[in-house]
Structures are given as C-alpha cells and as structure tokens.
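Single-structure report; data block below.
Omission of a single protein chain aside, the complex is shown with its protein chains in their original locations.
Moving on to chain A:
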Amino acid sequence: MKEGTSLTSTSRFNISSVTILHLFYPQLGAQCKDQDTDPGLSIMSRSIQSLRNHKPSLFSSTIPSLSTPFSTQQIHSRSISTHLPTHSLNSSTSPFNTPTPPNNTYSQKTSLLSNHPNKSHITRSFQNSQSQNPTSARRNHSTSTVNPSEIAHFARLSSEWWDEKGEFGLLHRMNPIRIEYIRQKIQSSQYHHPFTSLSSEHNQQQQQFPSEHNKDLHTSPNQSTQRTQSQPLESEECEEEWTFSTRHQMKEENPGYWLSGKKILDVGCGGGLLSESLTRLGGDVLGIDASEKNIIMAKLHAQDGLFNLLSSDTSPHDIQYTGAERKGMKGNLEYKCMTAEKLRDQGKKFDLVVSMEVLEHVDQPEEFLKCLGDMVKPGGHLILSTISRTPLSRFLTITMAESILGLVSKGTHTWNKFIRPEELKRFVHSDMGGHSIWQLNSDSSDIQTDQVGSTQGMLYNPLIGKWVLMQGVEGTFSKKWNQGCNYLFHARKRREPVYENIEGHVVETVYGRF
C-alpha cells in the first residue's frame, strides 16, 4: 500500500491511506438454507452479510499485493496500522481504522482462482490502480485470455451469484427498491414541481426588473441569472403541469424505457444485477468492477437469457437487449474490468452515475466520491447506497452478527468505516463543489445549508420479505432512525455551476428561493 500518497489535505475525512480489509462475514448460506423461513433476526444478519459479500471485488480491491497466494490465516494476521483520523465528524470512533477481519467467504472464493493466469489482475488492489499506478490497470481487458474450463468455473460462480434464493437473495430483493429510488429521483426532476413552478414565476418577475448585479455572473449572480441558466433548461423537460386534479393522471414518461437515451455508469457492478435492470429500462449502461471475476460473471449472465451478445468474439462488451431493440429503443450494456479512477482519467461523463453498496468498502471514500462526482455530466445525477455508522448498524452488524449469533469473529470493527448520511452530504458540500455544482433539493432539507443532496433510509422488513424505502422529513427523529443502517443518496449536478458571491455564500439558497 502506498501510504500517504492519496492523502488529500482538504478532505473532510482527512485520513491517510488506510489498508483495511473490509469485514468479511463467513457464509451464512450453509447455516440457514431457507431464508424464507428464517426468523427475523437471522434474516437481518443475513442481510448484513449479503451486503458484505456481494462486493467481493471491492473487498479484494482493498487487499494489497494479493498476487501471492494467501490464506485466511494470512489475511487475518495482517494487522494493519493506520493513521488515526485527525478529524472525525461527530463520532468519537474513527470511521477508518479497524483491525483486519478474517474473511472465510472471499478467501475461499478467491483461492478458487489461484490458478488463474491473470491472478494478479483479479486481485489487483482498487487502491493501487486508483491513483499512483495508472499503468497497472492497463492489462485490464483480459477476458479473452480466460480458457474454456475457467469459463465453466465462472459460469458456476455466476449461477451462484444469481441464485435468488441463495446467498445473495437479499441483494436481489434490494434491487427493485434501488431502481425505484432512481426512478423517483430521475423522474421527479422531469416534472413541474409546485415549488419550481413558483420559483419560475418568481423568476419572471425578476427578469422584468433586472438588477445590475445580473450582469456580473461571476461575482454576484443573483437569482435571475442563475435561473436563466438552469430553470429554462429544466422546464424543457417538463411534460405536464402539476395541478391538483391532474396529479394522479401524470403519465409516466416513456413507460418501461424511462432510462432510454441516458448514459449510465454502474461502479462496482458485481454480477450485473443493477446493470441489467438499467439496461432493460433502455439505459446505455457501462458496468465497471475492479474484479475481473465479477466482470466475467456479469458477461456470462448477460449473454444468456434474453440479453443477446450481438458482436461475438471481437467485441465481447456490447450486449443489447432484444426486447428493447424491438421497440426501437436500444438499451446497451457493456462491462469493463477497470477502476472508476481510470475511467475518470479517460474523461468519461455520464447522465447517471450509480454505485450501490460500494462506498462502505472503499479505502478512500473521499477520492472515490470525488471521482464519481467528476464523471457526472452537468444536469446529471449521482446516486449511491451505503451503510450508516449508527448504534443500529452496529447492533446489526457487530452485536448480532458477531457477538450474539457468532457469525463473524469478534473485534472486526468495520463499522467504523461506515459513513453517515450527514457526513456524506457535508463532504459533497465541502469537497465536491457544494451548491455551486450541485442542485438544491427543493424541499425543507435545503435548510441544512452545509449539506448537498438528499438521503433516504432503506430497511429490510423480514415479514414481507422486502426492502422498504423509508420516508421522513429531514431533521426528524424518524428520519434519523430509518436511515440508521442502509441508505441511499442522491444529488443532481447543476447544468452550469453557480459561483459564490462576495460574501462567500452560494447564491441559491433556501432563503432565496421562497
């Protein structure tokens, strides 16, 4: 690990590079086969466990120099010291220093790969390739070097990963709600909102009486200038006027293909669960993952089913969904084994950047987040999901899984690595351009002027066997509680940046708006 090299002095987290193995829970699958009949608690712990397990790529990415075969024991004994964070937001515990937990699951899986010719690629550290060693990521496209017997092996892994009743069942169940969240965020931005309608009226009045300040965009853009940049563009997308009587009749635009025409990046795509769904919805999707194993699994899966591999050997990346193509709206799916950083360095931009259940596994969330932010096109969306650092999540991941159920060995405080919603939102505010780059939420949460974007909790309800998207008003106890474990984050980039005025305040604030 290259210590210190990735340190960003401005980071809210202000942590030097850490070499922490993420918590790996042993496979619970063997212990509770039928998760449908599991009592609630074990389901919850399974949920946690699945979340851990479903991103083996990113786990592996945090393991330095795995080009040598390793065993659980070795990993376990690799006690890694880290710098204590100099800044921790509102917790006495550091989010980022933990001893190294063992990982039965992944080490088993990885050891299956130990004869892989490109083993070093598979186990390449996310971090290594991320910043210091761009060349190390060069040998990424090695799918073609996989031989047939390995394909069979990967097919088996893939079917394991895609087994909905198996180990990753909870992840499969989480998928619909993640897409629902994306839908809400993307589609709500396409309608007249009562508040935006108000403000555009307001806007017109302003334009009738332009103030002198308008002329100087950079030093003191007032509301009207900044609106002329963003609002008119936004209203182009508006299909229907919101009224009380028509509010239920607003048709979903482009049903079934509401992502068509959108360029989407899925960072940490794993076996491709989310990517495939986004593609079916018409999206032009690129799924990336640092683990070659995952990419092969994802490709194998997409090739069968109703996804068609159109161009065969020459370009194994382009996959089209036949149903979508038939209706004249082509969804595209492409998988690449690479890191987000490398993609960013290629200058790629997307309408939507999603990264689900990844943030809690990366070693340098600050770099990672910035990188994702960079790849969002103006007007585009950034959507993440992760786990908060709360007593609830500690209870579920540590107390239940480790101490009570004994599912993981004690002393694995990966919990410290989790990021709280408000920390995330503050980070986007302080380090990712704040409100000059990202839009306000147009709701009461804008009162938190030091936070960018919105978050929503996601809880697994074992009774109905479903994840539920939790509602709640920012600042209330229920909101705080219901995003205490898994939560989603959304922020939308402005079409054009808005610059700060002389007082150092971002111009468009909740006060300016109403």
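Going forward, contacts are C-beta pairs under 8 Å (C-beta built on N, C-alpha and C of every residue); 3 or more make two chains touch, one makes a residue touch a chain; residues count from 1.
Definition applied: contacts and distances are computed from a predicted model.
Think of the chain that is not pictured: of "Superoxide dismutase", "NEDD8-conjugating enzyme Ubc12", "Ubiquinone biosynthesis monooxygenase COQ6, mitochondrial" or "Vacuolar fusion protein MON1 homolog", UniProt labels it "Ubiquinone biosynthesis monooxygenase COQ6, mitochondrial".
Among A:H172, A:K262 or A:K370, only A:H172 touches the chain that is left out of the view. Between the chain not shown and the residues A:H153, A:K185, A:K263 or A:R280, the one that touches is A:R280. On the side of chain A, touch with the chain left out of the figure occurs at residues 155, 158-159, 162, 164-165, 169, 172-173, 175-176, 179-180, 183, 248, 251-252, 254-257, 259, 276-281, 300-301, 304-306, 308, 322-324, 326-327, 463-465.
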